[in-house]
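One protein chain is absent from this view; the other protein chains keep their places.
So, chain A:
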Amino acid sequence: MSFSSKSALTRRRFVTSLAATGALTQTRSAHALTTGQTLLPGAIPPIAQTHYDLTVGRTAMTIAGKSLNAPCIDASVPGPILRWREGDDITLNVTNNLRVPTSIHWHGIRLPAPMDGVPGISFHGIPAGETFTYRFPVKQSGTYWYHGHSSMQEAIGLYGALVIDPIAPDPNACARDYVILLSEWSDVAPHDIVSNLKMQGDYYNFRQRSLASLFGEARQDGLGPALHDRLRWSRMNMSATDISDVTGTIYTYLMNGQAPDQSWTGLFRPGERVRLRFINASAMTFFDIRIPGLEMHVVQADGNDIEPVPVDEFRIGVAETYDVIVRPTQDRAYAIFTQSESRTGYASGTLAPRPGMRAPIPPMDPRPVRTMVDMGMGNMHDGMKMEHARKPAPAQHDDMPDVDMGDMKMDHDDMADMPDMAMKPAAPPIQRDDPGPPPINVENQNVAMMPTDRTGSPGDGLENNGRRVLNYKQLRATRPGSDPRPPTREIVLHLTGNMERYIWGFDGKKFSEAAPIVLRRNERVRFTLFNDTMMEHPIHLHGLWSELENGQGEHRPYKHTIISQPGSKLSYLVTADAPGMWAYHCHLQYHMDLGMFRTVVVL
């Protein structure tokens, strides 16, 4: 096998790796036992399997000096990497050894609703001491992950990677193939984090503007403008430094379960192509990823192949996955550097020709500062576009002027391609479910007056940094979408929240106050998201694909999680081809749990 295996490492390093990941000396996973091999973090099992016996239990673990009695799968954090094959029927017996109910959700996997693993919505959950059998056919390939969906267990260790081999030969097959799973580790319990944020929304933000930082800003922008900008934010009762609700103040950022000083290492021989499957399994952190000295070719987003995009850096939102291919030619170590968006910490690892090598870690970039664009007040150079964005437009195509040029073209192309439809005078009028701008209320602080299309932006803190940074417009699927129909309905949703009270929701309502979103079976729907908050939200729809309308026409990328940037507007298409009840939510753990969640029912 070309994968990194135990034999590829010295015994010393192997032993330290075990010690580093903590509890691995305890019983290893059943699947590891059946394959008769203990795998290093990040190493993909050599053979795909169809049958698993997994155990959820608690294990005391210490990472980077922070001890936690973490719920974990087969006594390791992250849980074992599961390797499946497209077309197989998978059976997973998950036994719950916790004293509380648990669940495992297969993130991004298309499966029957009762197998999705969300308590209350798709099944009962797995009560203490019981075993639940997940059984479903695998109809897709790529890099995914799995995680708990019960009482914030995901935030403290219940997650793992999922790799699915395609039936057809993999166009991106590489000599080396590693999973790089990013997450956070804290000795503060999730419920305490939530409680602290309820009392003080900026509890974990120690990077706020202060008198001390005024001097720097005044030097850069002049005292007048610096003061003016501060007053403007202050007047709104918001903070331009509100980047991440939970930060490196309490988090240690992990790569494959290892703290930066442990430096997870993937081996390569100079000249080899190395595939890195990045998974953001964290609860609250966006990471900006680069490998100084190496160009990365992004070949897959959320499990689906895209036309390769050469980049120096990319942002990965919570729950997203990106596969990149690198080709290190020199006989030296390279740092895999993944700094948190708040720049309060980083996870890092090493690509090296030999174990034990290290590469210099670059300094972290300055933390981003939010601007009026993030408040949905548009961009002064972009007035025309904004006018449009807020204009209520009954017609179907004209209402997406800044997002959709590619798709407009696509619709016409499709008609030309399809003999049956050639005579059709026009697409049916689109029905618009638009509640209008949300009210300013207890649960909503702001309405984006001029939301902009930000799919062409790599994200706050990454614009104009001198590097080539991936943006959503660059994601172009290698295959045209499987459903060429134009949408017949548009569902407009506003992402809302009150940072001061720490309440999150859609349309100014949290989950418990809102009705479900109902889709008809096989209906083709456009979801349009307005982000009225000043933060990024990775929006995840269970069970169905979200096809991002990013101007790539019929080659629009299929995603399971879509980042909605602050003050932005974007849209994606959904074919409601899987009946049942599905979860739909922001994947930031504490945004989801405090209300940014809806049930989607496909009838």
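Note that in this section a residue touches a chain if its C-beta (ideal position, glycine included) is under 8 Å from a C-beta of that chain, and two chains touch if they have at least 3 such contacts; residues count from 1.
The definition used in the following text is that contacts and distances are computed from a predicted model.
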item: The complex's invisible chain, by UniProt name, from "2-oxoglutarate oxidoreductase", "Ni/Fe hydrogenase subunit gamma", "Multiple sugar transport system permease protein" or "Copper resistance protein CopB"; value: "Copper resistance protein CopB"
item: Contact partner of the left-out chain, one of A:Thr59, A:Ser76, A:Asn172 or A:Thr599; value: A:Thr599
item: Absent-chain contact - pick from A:Gly120, A:Pro171, A:Pro366 or A:Gly456; value: A:Gly120
item: Residue in contact with the excluded chain [from A:Arg83, A:Arg315 or A:Lys510]; value: A:Lys510
item: Where the unshown chain meets chain A, residue by residue; value: 114, 118-125, 149, 151, 194-196, 198-200, 203, 206-212, 231, 234-235, 237, 431, 433, 440-445, 489, 491, 498, 500-501, 503, 510-512, 514-520, 579-581, 583, 585, 592-595, 597, 599, 601, 603
